[in-house]
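Complex shown without one protein chain; remaining protein chains in place.
By written order: A and B. Residues from 1 in each chain.
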Amino acid sequence: MSTSHAAHPDRLLPADPGTRDIARRLLAGVEDLPIISPHGHLDPTMFTTNDAFPDPTTLLISPDHYLTRVLHSAGHELSELGVGGHEADPREGWRIFCSNFDLYTGTATGYWVEQEFEHVFGINPDRISAENADTIYDELAEILARPDFRPRALAEEFKLEVLATTDDPLDDLAPHKELAADPTFTTRVLPTFRPDAYTEMYKPEFADKVQQLIDTAGDGQTGFEGYLRAMRYRRQYFIDAGATSADHGTHDADTTPLTNAEAQKLLDKGLRGEATFAEALAFEANMTYRFAEMSQDDGLVMTLHPGSYRNHSTSAFEKYGADIGHDIPFQMEYTRPLQPMLSAFGENKDFHFVIFTMDETTFSREIAPLAGYYPSVYAGAPWWFIDEIDAMNRFRQATTGTMGFSRYSGFIDDTRAYCSIPARHNTSRRVEANYLARLVAEHRITEDRAADIIVDLIDASPRRVFKL
Amino acid sequence: MSTSHAAHPDRLLPADPGTRDIARRLLAGVEDLPIISPHGHLDPTMFTTNDAFPDPTTLLISPDHYLTRVLHSAGHELSELGVGGHEADPREGWRIFCSNFDLYTGTATGYWVEQEFEHVFGINPDRISAENADTIYDELAEILARPDFRPRALAEEFKLEVLATTDDPLDDLAPHKELAADPTFTTRVLPTFRPDAYTEMYKPEFADKVQQLIDTAGDGQTGFEGYLRAMRYRRQYFIDAGATSADHGTHDADTTPLTNAEAQKLLDKGLRGEATFAEALAFEANMTYRFAEMSQDDGLVMTLHPGSYRNHSTSAFEKYGADIGHDIPFQMEYTRPLQPMLSAFGENKDFHFVIFTMDETTFSREIAPLAGYYPSVYAGAPWWFIDEIDAMNRFRQATTGTMGFSRYSGFIDDTRAYCSIPARHNTSRRVEANYLARLVAEHRITEDRAADIIVDLIDASPRRVFKL
Partner (left out) sequence: MSTSHAAHPDRLLPADPGTRDIARRLLAGVEDLPIISPHGHLDPTMFTTNDAFPDPTTLLISPDHYLTRVLHSAGHELSELGVGGHEADPREGWRIFCSNFDLYTGTATGYWVEQEFEHVFGINPDRISAENADTIYDELAEILARPDFRPRALAEEFKLEVLATTDDPLDDLAPHKELAADPTFTTRVLPTFRPDAYTEMYKPEFADKVQQLIDTAGDGQTGFEGYLRAMRYRRQYFIDAGATSADHGTHDADTTPLTNAEAQKLLDKGLRGEATFAEALAFEANMTYRFAEMSQDDGLVMTLHPGSYRNHSTSAFEKYGADIGHDIPFQMEYTRPLQPMLSAFGENKDFHFVIFTMDETTFSREIAPLAGYYPSVYAGAPWWFIDEIDAMNRFRQATTGTMGFSRYSGFIDDTRAYCSIPARHNTSRRVEANYLARLVAEHRITEDRAADIIVDLIDASPRRVFKL
């Protein structure tokens, strides 16, 4: 066994010896369970082609805005790292990464990378730096060429039982169908219906997108009615391909419904590019309500994650496009904006509605109280900027007293970095063991009960909430 | 002694052995002090009639929305639990409760219930479940029939020195008067003036209520002047019956005053049912200011707890009425909205103004800074959704650095569940011991000083702040 820090069997467990012993026992009950990943951003074709990964930088760095944003904050151009389709020498990008590795100390990302090196690739550099950048690169490149490091082999190695992708409503889902029909590949790769691009009339591509959507549905209906029917049609298409959930990244959490006549007027303005930002948000709010309504009928789990100021740096957006690390959270509210929708559908226990947030203040104030009352509401795992060790612990501290453990969504990795999946799920298991061990050590719950709870949190919760 | 977890002498104390030893010593200094409960929702007639409690479900479950909301979130109808006056078989309700007891693990409520079983009823089921539901029910039913489990006997057992109720301004307070005159019952049962129903013009019953209020005052004056006089008259009636405080559950914390002419206009619109929500809030804000003004004269302690979206689920409200667990907190501010009132009255040290919140973010940002400056302002104990173990600890961590210990209201149980009172107060004492022990162990304060502080927090604070 390695002597590295990342390999330490007690990593992330509590320092107090008595509490640590309890945590070790709790962790042992879940550490080797299969991985269930009900939401993420991987490309399913990696499993249909099963090609070797091209090089360490393209696999580990370029697509992961958690990593590239930190290098950017230190003054490096994202183009040097191959972000946003910019051509870059992978080895040069790797050198920048290693030269700046100290910047990651204490971050969630740094922890995941060290875990990946240790547990996925089995390499254990003493300290990653400019000095050993080339050696590590060569070592990794050699490993990536091996057949046991192809995507399918890794899925087996990771014990990846379920992996959901995030897909455009008009996607044909061919890879998902191909994988489902392939008896040699046992990971369930499920699509997720993500219609944001068809509801955000503040985006320039809105009119074209909507026209395509309505055309695809192909039943001849037009206008807002046709738009709603097309949405329902494509949701069914996704369900037929295995989807169990629909994901919505809205601006805010407003769910005020409109009459169809009002919605038609706004849609017309949006298609002509004449809607104000306020009108666009009103249209989006109505659609959040309508998607909840659709879930009553088709049963898709609904996940909502508002509250991110997308593409905050205008110049960086123009240069690199979206999803490169400058979506920044802002103040969020749920109680008031969700009221219309929850008042209409929230009492239905077959409707599963998962609320994500990047504003931690909403956990104790709004999300736990809502999830502790409405049979439909589940508190989403801490998400994105708050999917790190201390924040995950704060999530438990902020919600458990009010909603217990049963209203939790299960862990969500939400990743674009395939090889970080085991590290992220293992982190979650250790954080749960850490938190529960403290409750046991403080004589708040029994260890027997804690041992049941941790299995429920890791394994049963995501299956139950995401209808897997 | 029982071997149950709930009976463990170190429950809620810190896990670190050295810190735990300090906490034990601090706790020993306060664990047996009498209970002072300056705010809650019990019915005082329980002590005048002193009837036996009817059955376990009616005593412990139906009136306690902390308990019933959790069962509701798991898909049970509130009607099955006897909520909102719905007829239900108590034994069936009890079975639902026991079958779902695992849902309460880690919640404040679950902890209180286990404590009640252990310390009030002396029963100690190994694990509450569907299997032992009937046995526990029968055992409790037998206990409730015993004379030493009547309300008055329990008050003595609980060492309940002061218990404040929450009362309608037009209540005749006959039970309070009867109890005060009864030398055989030593608990002080004090009324609290709670005029919300007479200031919320967004409620349908507003006009009738206000008419009754003005009629009751009986001095012939009408309009807004008569309304203010009636308020003053009824406050004096409460003071004469022993009240020391007035409680205000407003929508937000706004205190912008109006001229009486402006208020008169709004009142007229409200009585005709024509006020907008914004106008209703403006009227309420002015009344918060006017109640503070009244306190300058009559000395009633003023407690304020805005920030709850009442009756969030419209369908549940229509079916069950208010106060059944779907009042949900929202984002709250105090600094700006309280400025008019505090600028007028805040410098008066004989005015006691207690701010409660369910939005924890306001503790370090607004409440502690206000309480650490204004001689009138006290930080209310963590309230409602945040009256649980970890949140109570966070309250101390968020406020102490800025306001010390002297600006604390004392613990508030705010309960509708009589038998949970000892558990709630004991929890508070343990949380204080836990927090103070850490300060001692980190060499931030001396143990001598901590021993003084904990007595002050538990015993002297509520007496001082609530003028008891």
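The working rule: contacts are C-beta pairs under 8 Å (C-beta built on N, C-alpha and C of every residue); 3 or more make two chains touch, one makes a residue touch a chain.
Just so it is clear, the structure is predicted and the values come from calculations on it, not from any experiment.
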Full-complex contact with the absent chain, from B:Pro306, B:Gly346 or B:Gly410: B:Gly346
Contacting the left-out chain in the complete assembly, out of B:Gly307, B:Pro369, B:Pro382 or B:Pro462: B:Pro369
Options B:Pro9, B:Gly273, B:Gly321 or B:Gly401, residue touching the unrepresented chain: B:Gly401
Subunit B, residues in touch with the chain not shown (by the definition above): 14, 16, 18-19, 331, 333, 335-336, 339, 342-343, 346-347, 349, 361, 364-366, 368-375, 377, 397-398, 400-407, 438-439, 441-446, 449, 452-453
Contact footprint on subunit A, counting only the chain that is left out: 5, 8, 10-17, 69-70, 72-75, 102-108, 110-111, 127, 309, 312-316, 325-326, 328-331, 358-361, 385-386, 388-391, 394
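Quick note on the criterion: only the chains that are shown with their structure count from here on.
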Centre-to-centre distance between subunit B and subunit A (centres being mean Cα positions), rounded to whole Å: 39
